[in-house]
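For this view, one protein chain was removed and the others were kept in their places.
== chain A ==
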Amino acid sequence: MENILGRVLPEYIEGYGEVKPFSGAFNNLGIKSKKQVSVKCVAPSDVKLVESIKEALIKCEIKDGMTVSFHHHLRNGDYVLNMVMDEIAKMGIKDIRVAASSIFPVHAPLVEHIKNGVVTGIYANYMSGPVAEAVSRGLLKYPAIMHTHGGRARAIESGDLKIDIAFIAAPTCDEYGNINGVYGPSACGSLGYAIPDAMYAGRVVAITDNLVAYPACPIEISQEYVDYIVKVDSIGDPKGIVSGTTKITKDPVGLKIAKMATEVIEASGLLKDGFSFQTGAGGISLAVAKYVRDVMKKNGIKGSFAAGGITGYIVDMFEEGLFEALFDVQCFDLKAVESYRRNVAHQGMSASLYGNPHNKGAVVNRLDVMILGATEIDVNFNVNVTTGSDGVIMGGSGGHSDTAAGSKLAIVVTKLLKGRLPIVVDKVTTVTTPGETVDVIVTERGIAVNPRRQDLLEKLKETNLPIMTIEELKKLAENMVGTPEKIEFDDKVVAVVEYRDGTVIDVVRKVKE
């Protein structure tokens, strides 16, 4: 069958089930139910602190076929997922589904577990590195399921994603399970992605390298959700956890794109008092923050909030009074961690609060402007951030689709050519984010506005910005580098790309070898 975007999907996928085709970004709202959670009650005399991960696994009654979950605040410095999976493998358990909010190169040992049948399924909002390559090569028994950040929270809350045991990497924890991310050698700040796991998993295990006296305040995840606590030597490598200083790119082409994107924001009329904004942590996206900051300072604009993963740069803007508050689902550097610890208005948010379409209103719905990246964008404004130019998985939505859907103005910033490949194409390899939620694409050679946004187009025509149609933009790129040959795929589905509402927006097929 085909979904509304014309993507060909199987009706049923082994290991996934029946496919609900994507039918539009806002077509699946209405009344929704949350799942019931069973709780193993704790008596006053019970002790939650256990000796080892193995003991926790035994107490949680780990068995074949279970789903275990992890969160990715420790990013490429995370030790927890590998420690737990190694223990599970040693115990001879098989057929485990790993529900990790994101998977990074540090999780390479998972590939062995995939090969020997310990791991047969993966849920992730983003994956890069050896695991993503292994999935793309078809090594995983069942197709990986790719969520959005908000979609994962939705899936957990609704019961679509049933977590048997959640493992919380806890930078600081007490013996009764109160957790925070702001203290300890592996401090990572907000624990927003772990919150749905803690609230809805069958069992919750906190793994910490900083066990402190009860109570571990400030409490981000509280004792009422946590079954067991394990103390280990280290939960992560600080070098991989924080990206260090977040620097503005010096690449003149990137800066030009960022400057033009800022002019688009100005022309939209949204950059005024009460402005709300989100952007990514690197490259062109962060450079947009720099130019937005300049305009806000110059014109004395006082914004409402900035949201998302928070960088030191956004903290600077907050501390300069350019924003009243920050909504933080994960901290990208130590400056953000420090600010999150100190400032009450630097507010933590759960993945559900951030982007779940099936709650009573997510923060993304309150965003004026969102700056997004793209690996490819097609003439219908559909964006791919899941697969690379070789068809191999190298990312995923993360918050891409959530923020695009929620924000008033979703701007894709990208170079028109990357590594001699045109970024604007007839049809993207994989649809991550539907074109109906993307308003404008800004490249160094031209800006294209989604025809759905005639209001914005009219405003931009008043400027000196190089406005053109997306077809013209595509032609411009092709005139320079030609049209690349199509990648050939097998029929085998290696990943299912779920939209934030749980419908299937696309599938990733195995690349022909």
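By definition in this document, a contact is a pair of C-beta atoms (placed from the backbone, for glycine too) under 8 Å apart; a residue touches a chain by one contact, two chains touch by 3 or more; residues count from 1.
Criterion: contacts and distances are computed from a predicted model.
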Item checked: UniProt protein name of the chain not shown, from "Aspartate carbamoyltransferase", "Cytochrome c-type biogenesis protein", "ABC transporter permease" or "Citrate lyase subunit beta / citryl-CoA lyase" -> "Citrate lyase subunit beta / citryl-CoA lyase"
Check: Among A:Lys256, A:Lys290 or A:Lys408, which residue is in contact with the omitted chain in the full complex?
Finding: A:Lys256
Margin query: If the hidden chain were put back, which residues of chain A would touch it?
Written below: 250, 252-253, 255-256, 417, 444-445, 464, 479-480
